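Omission of a single protein chain aside, the complex is shown with its protein chains in their original locations.
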Amino acid sequence: MSAAVLEVSDLTLRFGGLTSLDKVSLRHERGEVLAVIGPNGAGKTSLFNCLTGVYTPQEGTVTFHPDGGTDTAVLGRKPFQVNKLGIARTFQNIRLFNALTAVENVKIGIESHQKTGPIGAMLRLPRTRREERASDDEAFRLLEFVGLKARANQVAASLPYGDQRRLEIARALGTKPQLLCLDEPAAGTNPAEKRQLETLIRDISETGVSVLLIEHDMKLVMSVAANVVVLNFGQVIAAGTPQQIQRDPKVVEAYLGGGESDDAATTPPAKKVPPRKTSLKKPED
Amino acid sequence: MCFTQSFWQLTISGLALGSVYALIALGYTLVYGVLQLINFAHSEVFMLGGFGGLFLVRGLGIDNPSGVTSVLLVGGGMLAGALLGAATAFTLERVAYRPLRRRGAPRLAFLISAIGASFFLLNLAGKEFGRFNNPMPPLYTSGKVFSVFGAQVTTNQLVVAASALVMLIALDRIIAKTRLGMGIRSVAQDAEAASLMGVDIDKVITRTFVLGGLLGGAAGFLFGIQFGVQYNMGFSAGTKAFTAAVLGGIGNVRGAVMGGLVLGVAENLGVACVSSAWRDVIAFLILVLVLMLRPTGLLGERLGRSA
Partner (left out) sequence: MTTVDAVQRGSTWSGVQRWARRDEVRRAACLVALMVTIAVITGPDGSQNSPYSGLRGSLLSRHAIPFYVLAVILAATSLAGGRWTTAATAPVRALRQRTTGIVIPKPVKLVALALLAVLVLYYPTTLAPFWQTVLVDQMGIYVLLAVGLNVVVGFAGLLDLGYIAFFAIGAYTTAYFTDKLPVHPPFTLNPFFVFPIAVGAALLAGVILGGPTLRLRGDYLAIVTLGFGEIVRITAVNSDAITNGPQGAFGIPHFSAFGYHWTLDSLPYYYLLLVVVALVVFFFRRLDDSRVGRAWAAIREDEVAAAATGIPTLKFKLMAFAIGASTSGFAGVIYASKVGFINPDNFPLLLSILVLTMVIFGGMGSIYGVILGAAVLGWLPNYLRDYVPAQDRFIYFGALLIVMMIFRPQGLLPSRRRSRELRLSELGIGGADGTGPIPGSTQ
């Protein structure tokens, strides 16, 4: 058995009287792609926000096992501290630094772990120059990795939607995570972009980064995930390989009985596509 | 304690002052409710309202008013102040806010534009009306009316507090019962949803400004009765009223009233303890403390969010 990279146990999150997550436990093996699925309102995004420091759940523990480091509790840390631990994330409604170029976006991710302070930056000390060079090289490497090298100097907001998704992933990878959390990366992408994404997730997984995937697109989940956890009404109702999940009657019932009117259990309803770029309000997550 | 001698006296004058703060605070809170924005220029609405009332009362030029004349004078002054305040607030929304809303400008732009408007009005008033204090002509024979716990209640305090109370109750009813109130509440909760449900957001925002302007302008007159009217009176009263709004939970109408009263009393007691030279510092310190302890205001912005 391989070691776990993340262990969640008995996580409970309440908003007033509403229980959003109810004793959720899961185990993410190092290096694998774990998918969390479930109908709308099942608590997927709440779980995600607990793992990344946005919400503080009332009960439960989340333990991160860094490679070659000591086990660390994730809860109670601020989002930037969670990132420093080695857990990076993307957003369901893409949140890039829109007015900056693609390469600048990635550099910001890389540089968040560098040490240059304002004095160093003003004097361009040797370390600053070294770090700057490293950040440039790494940014281009990552852009090449996600297939955006040709667009390095384009402004983020001007990129096509699928490219923005991949740029956000590149930015997250820039922070050198051991665990990458993707929040519905396929939402709003077209079939061609989806196929690219599938390859990209596999490539990321091959570099040794564990991927936690929240997704609605079952085809994507079935093709890339090694294991799947199913949430419904804030509880884990099933966990196992994609094949096991597909046959699990509870899962079938959750999707069909959840008030959704889709015809097949294997194709859970696609969530309402989030607005592509010009939402009136800033996306809430 | 430093104020045991005159505790009740200070409390009573504090309540009278606080009711004026409450009226101004409502302007901040209403606009904040619909725009999630501090209307920095509201203090100038208050100041111009004071001048509106002053000029009417002065223009009528009635010597030694009493009885019905006094009531009419106070009512007329308040009305004039309220109308000028409302007109100012309306213009403000049209000139300094609406063009930016149309363009979807960032929040920083709104703040800067409001600060510009405040500066413009403040200095223009100074130019036109002189840069001195203008005492209000006597509206009635002021004096002691009755005592509570050995503290005197003067006509001034009574008039100010009673007028403020009437307006506060009226506003509370407007918010709770009328269509406009419903519109304001719906935009405050979710502007996008409200507009999808057929609420004309522009109209609601304009009327919210006007409503806040009416109250702020009348408050300017009431303040003027006690302390006179001066072109730069808006700054300190405005910041205190804003503190009051934050104290009670900005966006919350009843909270603003409570905050105003608490702040008025706290300021008076504080002044008794230290010295009147530090009057303005007290309010600022309260503001900073409240914001430190509850960074998003007393109500908080969103459930369960740590950010």
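Letters are used for the chains, namely A and B, taken in the order the chains are written, and counting of residues starts over at 1 for each.
Here, a contact is a pair of C-beta atoms (placed from the backbone, for glycine too) under 8 Å apart; a residue touches a chain by one contact, two chains touch by 3 or more.
Computed from a predicted model, the values in this text were never measured in an experiment.
Touch with the chain that is not drawn comes from one residue among A:100, A:152, A:222 or A:237, which is A:100. Across A:40, A:116 or A:196, the single residue that touches the chain missing here is A:116.
Listed for subunit A, the residues touching the missing chain in the whole complex are 52, 78-80, 83-84, 88-89, 91, 95-100, 104, 107-109, 111-114, 116-118, 121-124, 128, 131-132, 135, 155, 157, 171-172, 174-175, 277-282, 285.
For subunit B, the list of residues touching the undisplayed chain reads 34-38, 40, 51, 55, 95-96, 99-113, 115-124, 126-132, 134, 187, 191-192, 195, 201-202, 205, 235, 239, 242, 246, 275, 277-278, 280-281, 284-285, 287-288, 291-292, 295-296, 307.
Rule of thumb we're sticking to: only the chains that are shown with their structure count from here on.
Distance from the subunit A centre to the subunit B centre is 47 Å, each centre being the mean of its Cα atoms.
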